[in-house]
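Just passing along the structure, written as C-alpha cells.
As you look at this complex, bear in mind that one protein chain is not there, while each of the others sits in place.
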Amino acid sequence: MVKKRQNVSFAAYVAILPMALTVLLAYLGTMLWTARVSVSSSRTFPASDFVGASQYIRLFNNERWLLSLQNVAVYGVLFIAACLIIGFLLAVFIDQKVMAEGALRTVFLYPYAMSFVATGLIWQWILNPELGIQEVLHKLGWTEAQFDWIVDQDMAIYTIVIATVWQASGLVMALMLSGLRGVDEEIWKAARIDGIPRWRVYLSIVLPMLGASVSTAFVLLFVMVVKVFDAVVAMTQGGPGTASEVPAKFIMDYLFGRANIGLASAASIVLLLTVLAIVAPLYFVRNRRAALGA
Amino acid sequence: MHPNAANDASIPTPRPRRSGAWTPARIGVYGFLIVAALFFLLPLYVMLITSVKPMEEIRLGTLFALPQNFTLEPWVQAWSSACTGLECNGIKGGFWNSVAIVVPSTILSIAIGAVNGYALSFWRPRGAGFLFAILMMGAFIPVQVMIYPLVRVLAAVDLFSSLPGIIIIHTIFGMPVMTLLFRNYYAALPLELFKAARIDGGGFWRIFLQLMLPMSTPVIVVAVIMQVTGIWNDFLLGLVFAGSEHLPMTVQLNNIINTTTGERLYNVNMAATILTSVVPLALYFISGRWFVRGIASGAVKG
Amino acid sequence: MSNVAIRNLQIQLGGNKVIESLNLDVKAGEFVVLLGPSGCGKSTLLHSIAGLIDTSAGQIEIGGKDMTWADPKDRGIALVFQSYALYPTMNVESNMSFGLRINGTPKAEIARRVSRASEMLQLGPLLKRKPANLSGGQRQRVAIGRAIVREADVMLFDEPLSNLDAKLRTELRRELKQLHKQLGATMIYVTHDQVEAMTLAQRMAVMKGGVVQQFDTPDVIYNTPANLFVATFLGSPGMNLFKGEVEQQGGRTIFKNEHLSVDVTDYPFQQPLTGKHACVLGVRPEDIDVGHGDGVGQAVRASVSLIEAMGAHRVVWLDFHGTQVAGIVQDQQPIEPEKEISFSIRTNRISLFDGASEQRL
Amino acid sequence: MSNVAIRNLQIQLGGNKVIESLNLDVKAGEFVVLLGPSGCGKSTLLHSIAGLIDTSAGQIEIGGKDMTWADPKDRGIALVFQSYALYPTMNVESNMSFGLRINGTPKAEIARRVSRASEMLQLGPLLKRKPANLSGGQRQRVAIGRAIVREADVMLFDEPLSNLDAKLRTELRRELKQLHKQLGATMIYVTHDQVEAMTLAQRMAVMKGGVVQQFDTPDVIYNTPANLFVATFLGSPGMNLFKGEVEQQGGRTIFKNEHLSVDVTDYPFQQPLTGKHACVLGVRPEDIDVGHGDGVGQAVRASVSLIEAMGAHRVVWLDFHGTQVAGIVQDQQPIEPEKEISFSIRTNRISLFDGASEQRL
Partner (left out) sequence: QAPLKATVIHWWTSGGESAAVKQFAEAYNKAGGQWVDQAVAGADQSRATTINRIVGGNAPTAAQFNTSKQFRDFVEQGLLNNVDDVAIAGKWDQIMPPSILQAIKINGHFYAAPVNIHMPAWFFYSKAAYKKAGITNEPQTWEEFLAQLAKLKAAGVVPLAFGGQVWQEKITFDAIFAMVGGSDLYLKVYRDRDQKAVMSPQFKQVLVEFKKLKAFVDAGSPGRNWNDATALVVQGKAGVQIMGDWAKGEFAAAKQVAGKDFGCYPGFGPKAPYIVAGDAFVFPKTNDANAIKAQKLLANVVTSPAAQVAFAARKGAIPIRGDVDESQLDICARQGLAIMKDKTRQLPNTEMLATPDTTGALQDVLTSYWNKNQSADDAQKAFARAIKGE
C-alpha cells in the first residue's frame, strides 16, 4: 500500500546528495564493477572477457577459501560476543564514578590506536610457547602449564579472537559509554526506588535502552569480522598451515600477491552475498518490529 | 564513622556517600577494572620495554624482563633518524601531512555522516533507506577491492594524488559507519523534540545545527575517536591516493616496521608505533569530558 | 486568525485506530476546549492538526486552506506539548526564542515577547537555566512560553497547566484569556480541569474514544448533556443517575423507580414520549437538596456515607438504597456520617436519557 | 507503618539552596498532603525522603530509624515520579511488576497485586503496551501502578493525578484513600489540586521556598491560615485581601480603611492588640455575600467586572475601588457585568494578618 507522506523538505534531498553520489559512484559502482570482474579472466588488470562462473567454481573448489569461511564464522561469533560483553562490562564499570576514569578509559581504548603490525607481533610473542606466557609459567615452576594455542592447528583462530577483542572492545566500551550516559537519571532513580540491584538495572533496563548503541556496535564488529586481516597477518599469517585463514586475507592474497583479481572479486562477491544473507533477515525483523511498534 | 555502626547492623551506616567508602561492591569494581587494565596493558608493557632494549637483548628472547641496558636510542631513531628507503628522517617527516589529512577528513566525514544519520532518522527522504542499505552493504567490501575502481574515478575527475582526493576517499570510506553511528544515535532521541522544532518552524538545517548537533556530543566524540584513529592509522589509502607530497607518517611507520626481507629493529618498531599513536591516545584521554551524562534529560516528561 | 476545520479524520497509531471519523469546526478566533477521558485521542488530534502525525484519511483545513499534508511550519500554529519536549541543550530563554530566531523576528521584538512571556509565566529568574535543572511546573511553564511567544494564528495547548499550583493556574488562565483576546488567535485547548474548561471555553468539545460526543458552549453541555457519557463525565462529583421509567400519569409525566418518583412534566423532551420508556434520570449534585427536604413532598431518606469538606462547601455522599448519591451542601447545617437524612431533587435542571441508546431524551 | 521525621533538612541543587531548613513530622499511617507553589521544593523533598538526593545537612528518620544515608531500597518506600520515569523498554505489566520480581515476591502474589492495580487504574487492556505507545494520562497511571504494587510502608506521590480527567481522578482519589486505610501506609502526597488536598489529607503542609509555612489539618489551614501566603495560596479564587488598620473603638475592635469598616470584635486574636495596628483583612470568596447586602448595615457597593460560570456556582469578580474582589454566588439571581452591585462580608470566618510580618493575628 502506498501511503501518502507529508512532504519532505527539499533540503533533506540536497543533504543526502553526497551520500547518494557516494553510494552510486563509489559503492554501487564498485559492487557492479567487482561483479563484472568476477566473471572475467582478469589477472593483474581487469579483463573484458566473459568466462561465466568459472572463477566461482574455482573458488568453491578451493579448500582454503572454504576453510576461511568456516574460520571467520567461528571467529565472528566469538569475537562479536566477546567484544559486546567485555565492552559493555567495561563501560558499566567505568560508569561507576571511579577514580581516574580518564586514564582507565584510555587504557581500554589504546589498543585501538595502535597499528596491528606491531601489536600483532607482540601478541605473537606473548602467545608463543617459547617466549611468552607459557615460558614464564614454566620458569615460575609450573612446568605443566600449557598455553600454546598460537601454534596449535585447532586453537590458533582463538588467539586471533583474543588479540582482536583486546583491540576492539575499547571502542565498544566508548560506544556503550556514550549510550549509557544518555540514559535519563530519573530512570536510575526509579530503579533505585524499586530496589533493583545495580547490575540488574544495567542488565534489564539500561541494556535494552541501549538498543541503538548495541546495534551500532554489532554492525561495526560485524564489519570488522568480515574484514579481519591485519591481525591474522601479523600474528599467524593464516597459520599454522591454513588453520587461521580468513576470507579477507584470501582476497588480499589473490588481489595482490597472486595477481588474480578475477578470483578475488568472485570471493568478494561471495562474501558480500553471505553477509547479506545473514544481515537481511535481521534487518527485516527489526524493521517489522519497528513498524509494529511505532 | 558512626559510633553505632558496629553494634547495630539493622541501622544503615550513616555515611556521606561521596567520600567513596570502601564497600565490597566498590572493591569489586576496582578489582575488575584493575584486572582488566592489567590485561589490556600487558602488550603495552612488552612494547615499552622492548622499545628501550638494545637489539642484542631483544634477541635473547626474554620477553617480559626489564631492560638491562636501558636505551632511548630507538626512540630517537624512530622519531628522527630511522631509514625508510632513501630518507632517514624517522617518522617525524609525515607528521604534518598526517595532520593535514586527518583534520579535514575527520570533519568532513563526521559532518556528512551526521547529516545522513539525521536525515535518515527524522526526515526519511524517499529512497534514502535504500541508499543506506547499499551503503551498509558497501561497508563489507574489503577496502582493497575498491581501490582500483576508485583510482579510476578519481583520476577521471583529476583528483588522484592530491590532498582533496585523499580527503574525499576517507570520507567515502568513513561514510557507512559514520552514517550508521549517527542514525542509530538519533533514532534513540525523543522524537517529540524534533516535532517541537518543526512546530517552531525549524527547517532541515536549523534543526540539525541548533538542536541536534548540540545534543550529539557523546556520539560525536565516538565518531571522532573512530575517524581520527582510522584515518591517522591508515597508510594504504594515503599511499595510493595522497600523492607523494602528502604521504602520512604511517607510510613511514609502515616502512620502518613492515620490511619483509630486511633486518628488523624491533625496538625502533615499537617506539615508532607508540609514537605514531600518541595523537589518538591524547585524543582518547581528553575525550572524557564530552562523555556527558543525561544529555537529553529534562526534555520530555513520561 | 484562522479557522480550523476537520473532516472525517482518521488516525492510526501502531495498528490501533485512535481516531475513527472525527469532525470538528472551530471558527476563526474561537477558544475551544477539548475534554475527554485519558487516552481518548486528544493529544493525537492536536498533533494531527499540527501536522506531526500522518492522517490515514480525512482532511484538515486551516485558515480556509487544505493543510492535510502541509508542513507543520506552514500551518501557522503553535503547540504546547503535553510532555513539554523542551530543547535540553538550550536554556529557558533560548527555548522560548528558538522559533522566533528561526523566523528571523527582529531581536528587539524577540526580547520583548520573551520578557513578556517570562513575566507572565514567572520565569524571570530562571531564564538562564537548562530544562534539566527546573522543577516539573517550571518546565511546563517554559513549554507554554515557547508556544505563546510565537503568537501564531492557531494555538494548540495540550494540558498546559496540569502541573501548576492553583494560584498560578488561576493567574495564567486569566492571562491566556487576555492573550486570546489580544491576539485574536484561534485556540484549541486540552484540559482535564473542568474549572479551566468552563472558564476558558467559548465552545467545548467532549470526546470519547476518538469521537466527539458533544460540541457546544460550556453552559449547554453542563446543563443539557447530549448523552449519558457527557453527563457523567462533566461535573465533580459527576451527575447522579437513577435508573427507572418515564410514564404518563394523568396528564403529568412521571419518572419512577422502586424508591423514587419525580415529576418531569416540565422537562423539555426533544420528542414526545408515549407509554412507558426505560430511561435514566440525571441530577447534578448541586440539585440534590440535602437536609432541607423534610417538609417537601418528594423528599426521600438516605444515610450519609461520607462527607467531604471542600472549604467553600461540603460534598455529602448518601447511600440511597445502594446507590451513591452526591449532594452539595453550601450552608453550615450539622450533618453527621452514618446518620439518616432526607434529600429532594430540584427538577429545573435535570436530564433524562434513553435507557438503551443513552442519548438525551 | 512507619513515621517520617525530617529535621533541619538542607538541600542544595546545582548551587541553589532549594531547601533551607525544613522540619516535618509525619506520624505513622498518616496521610499528609504537600502543597506549595511551583518550584518550592516539593519534589526535592520527596526525593530526599526517598534517598535519591544527597542532603547537605539535617536528618531523615523513617520508621524510627535514622535513614539519612540509607539506600533507597532499605527505606521501605514507594515513589510516584512527577515525570513518571517509566522503564521505556518494558511493557506496562513489567513496569509494574519488575520491582516485585526482583524482590522475589511469589508469582501469584505479583499477579494479584498487578491485576488489582491495573483494574483500579483501568490499565487492563494496555498491559502489553510499551510506555511510548501510551497517552500522557495512561503513562501517569502506570507510574502510579508501579508504586502502589510495592505496598511499601511509606508511599510518596508526586502529583500523581495531574494528567487525569476529573472523573478518573475522583475515582482514583477514593481508591487511594481506600488503599491507605487498607495498607495502613504512611502517605506523603504532593498535589496542586486543592480538592484533592482537602479530601485526602489528614494533615496538610503548605510549603514556600523550601520552608513549611503551616502544617495542620485542612480545615484549620483553610479557615485559619497561619500567614498571608497560606491564606492567598489556598482556595480558588484565593482569599480576598483588604489592607487597613485595626483599632479599638468604644469597646469594639474595628477593621477600617478608606472604603470599608468591619467589626472584628469577635475575632479570636492570638494576642490582644492595643492601639492602632496596620493589618490585612482576609475574606474567602464564599464569605463575600454578593447582591443580598443591600439591606445589611455593612454593605458596600462595587461594579461587576467579570462573571465566571462554574456549573454549580458562579464566581463574580467585583471592582471595589481598584481591588478585585471575588465572590461566590450560589443562587440564580441575575447579575450582569459592568453593573453596580452591593456586597457584604460575613465575619465569622475572616482572617487578620499583621501588616508587616504577614503572620496571623
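For this structure, a couple of remarks:
Each chain carries a letter (A, B, C and D) given by its place in the written order, and its residues are counted from 1.
Assume a residue touches a chain if its C-beta (ideal position, glycine included) is under 8 Å from a C-beta of that chain, and two chains touch if they have at least 3 such contacts.
This one's a predicted model, so the numbers in the text were calculated from it and none came from an experiment.
Checked against the full complex, the one of B:76, B:147 or B:224 touching the unshown chain is B:147.
From the set A:36, A:64, A:181 or A:200, the residue in touch with the chain omitted from the display is A:64, counting the whole complex. Think of the hidden chain as still there; on chain B it touches residues 55-56, 59-61, 82-88, 144, 147-148, 151-152, 154-155, 160-161, 236, 239-240, 243-244, 251, 254-265. Although one chain is not shown, part of chain A still touches it, namely residues 43-45, 58, 61, 63-64, 121, 124, 128-131, 148, 150-151, 153, 156, 235-243, 252-260, 263.
Here is the rule we go by: only the chains that are shown with their structure count from here on.
One inter-chain figure worth recording: chain B and chain C are separated by 56 Å, centre to centre, where each centre is the mean of the chain's CA atoms. Residue positions of chain D touching 2 or more other chains, listed in rising order: 71, 82-83, 86, 133, 136, 140.
Residue numbers of chain A whose C-beta contacts span two or more other chains: 5, 9, 184, 186, 209, 211, 293. Remark: chain C residues 47, 50-52, 71-73, 77-79, 81-90, 98-99, 102-103, 130-134, 136, 139, 146, 150 touch chain B in the complex.
On the chain D side of its complex with chain B, the touching residues are 54, 65-71, 74, 82-84, 86, 131, 136, 139-140. Listing the residues of chain C that touch chain D in their complex gives 13-14, 35-39, 42-44, 82-83, 133-138, 141, 158-159, 162-170, 192-195, 198-199, 218-219, 222, 232-238, 284-286, 308-313, 328, 330.
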